[in-house]
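Just passing along the structure, written as structure tokens.
Removed from the display is one protein chain of the complex; every other protein chain stays in position.
Going in written order, the chains are labelled A, B and C, and every chain counts its residues from 1.
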Amino acid sequence: MESSTSGSVVPHLPGMEVSELSKNTYEVYIGPAHPGSGHMRIIVEVDGDIMVRVDPDIGFVHRTMEKLAEGRDWIKNIPLFERMAILDACNITLPYVEAVEKLLGTEPPERARYLRTLLCEINRIASHLYGMGIFGVFLGHSTLYMWAFGDREVFIDLAEQMSGARLTHSYPVFGGVRRDIPDDFPEGARKATRYMRNRLNEYAKIFLNNPNIRSRLENVGVMSKNLATELGIVGPNLRASGVRYDVRLNEPYEAYGELEFEIPVFEEGDSLARAWARVEEIRQSLNIIDKVVDWLEKHPRENFMHEKFWKTAPKLYKDVYTGQIDYAGKYRVKLMPLFASLKVPPGKAFARVEAGRGEMVYYVESDGKDVPYRVRVVSPSFRNVIAFKYLMPGHRLMDLPAIYGSFDYFPPEWDR
Amino acid sequence: MITWYLVYRIIVDDIIFYPPIYQFLIIPGLIAALLVALFIIWFERKAAAFVQMRYGPREIAPRIGGAIQLVADLTRYALQEIIIPETVDVLPYILSPIIMIILALLPLEAVPLTSIRTYFPIPPDYSLLIAVALSTLSPLFVVLMSWASNNKFAVVGGIRESFIITAYELIAVLGFLSAAAMTQSFNIVNIVNIQMSGKWLGLLNPIALLAVFIAVLMSTSGFPFEIPDSESELVAGPYTEYTGLLYGLNMGGGYIKRWVFSILIALVFLGGWAPYKPVPGIITGYFIPSLIVSIKALIVMAIMSFLRSVYGRYRVDQALGIAWEILIPLTLAAFGLGLAEAYFGII
Amino acid sequence: MVGEVKKLISIQDLLKNVLKDNVISIEQNKGYLDVLVPTEKLVESAKKLKDSGFDHVKSVTAIDYIAKKQFKITYHISSYLNEELSKYIIGLSTIINRDNPHLPSLSRIWVSAEFQEREVYEFFGITFDDHPDLRLLLLTPVIAALKPLRKDYVVKEESDDIEVDYVAYNTNKWW
Partner (left out) sequence: MPAKVALKRNPKKNPLGRVFVGNIGALAIGLKYFLDPNRITLLYPHEYIKLRQGYRGFIVLIQDKCISCSSCARICPARAMKMLSVKVFDKRLKKEMVKKFPVINYNRCIFCGYCVDVCPTEALYHVPYHDLVYMNMQDMILSLEDFQKEPENVSAKEGIPVRYVFDEKRGLVKIKQEEEKKEISQPVEQTKQQESTKQQTNNPEPKSVNKGGVNQ
């Protein structure tokens, strides 16, 4: 170690330290190459069947995104940050785009805001379904796993129609979006939402109201309102504990301020409430999709990009958008070449959105160059992980997957 | 000519249809169990796939719906290298899967599969008691296996297995014995003969059938009681350190255990070879009744397999709670119901 | 718009009332309010802010101002339980020296800062005094010793020449 670090604390890895175990306890390393862990390790000390100490050991898929972002042009960071959670790609990159937009002063026009909202909600459903599927397989319920992943395909298909890619949409760009919805999108989206509403009832029957699963989840991992606040938990997990906090509610962004929808808040704070919170959120997201699609159908296809980037666009760009030249897809919004060497005025910006797993936060600092000076990313999983350390002790070892799964935790997102 | 006929008679009568060999190796023993495993594993995968928006096994023989998928899997297991970790206790590590399978098949030696006296493997007077007693042996080797593996996950799985053994055995024994209470006999032949009139004990005493059904699910770690080898926290439980053929044996051991219990359920609760009346003669007196019992057992197994696509797994303390707090009173009630039915002469 | 400005003024007043003379400066940035306090008064300010309703930390950010030989640590805090405060994000910042960087830990005040302080510690080599569990979080000791997020650790840029790619892949040195 270099001398500039204070010498008193020797850095050491979790799991590699020498610690004295009491005679009765037993240390189990769950992960990283383990069917029930994902790319992480949980070091569990068990006394009999009871966990007494839980140490989440993370970083197995760390990619130094914050450092990489400092060496890349502003727009190139969008596909980079998408790799944190490709199943929630639009939500994950949106706060970065918003923060940079704050610095640039290019608020997106109305239609672009609605389009972003639409993809965000599609992503949210896909992300929740993914989480529920993993949750199902943690509890040995393979049917929910397959169902959730199968039904997620519906929403991935919707996203693909919108953006041209199944997962890595790179959809929002500074000042607007990259595509408009195709002509046949509203019909398909309405069919998909109607289908999903029925399916949610079946999910409840086979999984959430199944006595077997209920007994696994009820009163397991109870997180009180105060504990959730203290630990800074985010997302549906927070709202399952009775905290009325949702960025869409407290600081509405994009089109959320103009849409009417509910934010489900549960009181129990146990694993079952967290699972139900996701189901109810999917239901609300379906409503939002319906409303946004209605709005998009009623309004003309114009104003999808901020004036700064679209005013000087040549005729070809408009032709591509209106479908005169459509061999690479209709309604594409061409990017101006100035995006490639965009310089952002100096300043500091902070943006938050409600991503699928919770509040996604970016801090962006620019010193006027074509690369950011500092980008700080705090992903929802990163803020949820602390709950494992404080919530799990006292539960049985078999409750570990029930709690772990109920937090819908996704290692690549927190490792960044 | 006569000598060839004699050889044929010896092979058929004294070797193939010699009851201990026939029942241990052919029907319902090893060969039938293998075929059953072939079918049941295929059915389990297919049924789960039907429920789960998939096709299930298909690529190997697509015309018959991938029915011989297990053959491919077994070939793979057989050809895989058996890795024996340095830290294991080698002798019990290798022997316990093999002994487990043999012991799992042992109860089949005790049950009569026909009412013809010449085809009893052992005198059937106490056959129910003996079969149930023999069925309790093989789980011990799962515990031994986990201990010999010297792996934390295996040990935790083995401890869970031993908890489960204590939970389900009493239920299984009491459940089967409630049939004895109803018929005042431990003789399976008697029990089946009483059911010949269509009064199956499973219909007369459904509580006992349900209790035994759940106990069998517990004993063979079928869903929703797939606790010892719960994948999401224990990798593969007691079988974590096993590879290749030994792992295949372990997987097969579970199915064989379930098969043997299903045969017992078919005999005791589902009327055995009823409604067929065995007639002297090898085919009519031995082969057909054993086939009928096997088919009934197969249906029981198929129902057990279907549960995989509906349920998750219980927590170990919940499973024990279900066993000790709900099922044991229920089996006692079933025992009482059986006694009452016997007393009032319903049977 | 006028209402918003008024509210901003009121939150600034609130901060001034709560922190009194601890504040060096309050700066309105895009999306958050930056409150700069001296390092020795960080813990005291944090306690006061927590008592006034800011109950969790959203992000702990360290920024390396290599030209000024300074680190700026910002705790982005907000509230869950107080609906009025949850609309605002306060950046509680302090500036520390780049040589032998250390500052008091706020994990005992806000538990939600615990893992994020660990992360800052391993990426910048900034020590948090009195942290309950200061260990590496994401990196291995070898990488953490390089203090990768400091500005003097420079990531090698990729070449813009496709010939470099050809050569690299042909010699199997694509990594």
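As a convention for this text, contacts are C-beta pairs under 8 Å (C-beta built on N, C-alpha and C of every residue); 3 or more make two chains touch, one makes a residue touch a chain.
Since the structure is predicted, the reported quantities are computational estimates derived from the model, not experimental observations.
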Contact list for the unshown chain, restricted to visible chains = A, B, C
Determine which one of C:D21, C:D99 or C:E158 touches the chain that has been left out.
-> C:E158
Of A:D88, A:E101 or A:E280, the residue that touches the missing chain is A:E280
Provide the residue numbers of chain A that touch the chain removed from this figure.
-> 72-73, 75-80, 143, 150-151, 153-154, 157, 160-161, 164-165, 168, 170, 178-179, 182, 184, 187-189, 191-192, 194-196, 199, 202, 205-206, 209-212, 214, 218, 244, 246, 248-249, 252, 256-268, 270, 272-273, 276, 280, 314, 316, 320, 325-337, 339-341
Please identify, in ascending order, the residues of chain B that touch the omitted chain?
-> 47, 49-55, 58, 306, 309-311
So that we can see where the missing chain sits, which residues of chain C does it touch?
-> 158, 160-162, 165-166, 169-170, 174
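By our rule, only the chains that are shown with their structure count from here on.
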Central chain (distance from its CA mean to the mean of all protein CA atoms) = A
Gap in Å, rounded to a whole number, between the CA centres of chain C and chain A = 22
How big is the gap, in whole Å, between where the Cα atoms of chain B centre and where those of chain C centre?
-> 62
Using the average of all C-alpha atoms in each chain as its centre, how far is it in Å between chain A and chain B?
-> 47
For chain B, which residues are in contact with chain A within the complex?
-> 48, 51-54, 152-153, 156, 223-224, 226-227, 230-233, 235, 308-318
For the complex, which residues does chain C have touching chain A?
-> 29-32, 34, 55-59, 61, 63-64, 74, 76, 80-81, 83, 86-87, 89, 91, 99-102, 110-116, 122-123, 125, 127, 134-141, 144-145, 147-149, 153, 155, 157
Complex interface listing, chain A residues touching chain C = 1-2, 4-6, 8-9, 11-14, 17, 58-59, 62, 64, 66-68, 70-71, 99, 102-103, 225, 228-232, 238, 243-245, 250-251, 347-352, 359, 361, 363, 365, 373-374, 376, 378, 382-383, 385-386, 390, 415
